[in-house]
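Every protein chain of the complex appears in place save one, which is left out.
And now, subunit A:
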């Protein structure tokens, strides 16, 4: 990695609660390097924290991959949260406010969708869950 350039990609393995903090801090650094305001970098860090916790809670182990992306003259940050856990039985239900099979606030996935500009979730019992979110620098 050249020091003056934005890191193209960063991977954080998530298998303990310390990794949640590491992943969101790495995400904040990358968002800041991409020129995001500190307010928007905090949105991104919060979303990463939720995604990493979901991995730990539901799959025990997985990874967060952070990558800079471009569309036209806009730059953004892509966050992929991937695990090979049991998958989400009912994705539509998991996207409802207040729903949580882990018995917490249930703001996880719907909250992440509100924090980011783009949101996609793919899940199946065979391959696990991949949540892909993007934030664009306006």
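Observations on the structure shown:
In the analysis below, contacts are C-beta pairs under 8 Å (C-beta built on N, C-alpha and C of every residue); 3 or more make two chains touch, one makes a residue touch a chain; residues count from 1.
Convention: contacts and distances are computed from a predicted model.
Per the UniProt record, the absent chain's protein name among "ABC transporter ATP-binding protein", "3-oxoacid CoA-transferase subunit B", "Phosphocarrier protein HPr" or "STAS domain-containing protein" is "STAS domain-containing protein". Only one residue in the set A:9, A:84 or A:97 touches the chain that does not appear here, and it is A:97.
Considering the whole complex, the residue from A:43, A:64, A:77 or A:94 that touches the absent chain is A:43. For subunit A, the residues in touch with the chain missing from this view are 17-18, 20-21, 24-25, 28, 38-39, 41-43, 45-46, 49-50, 53, 97, 104-105, 107-108, 110-112, 114-115.
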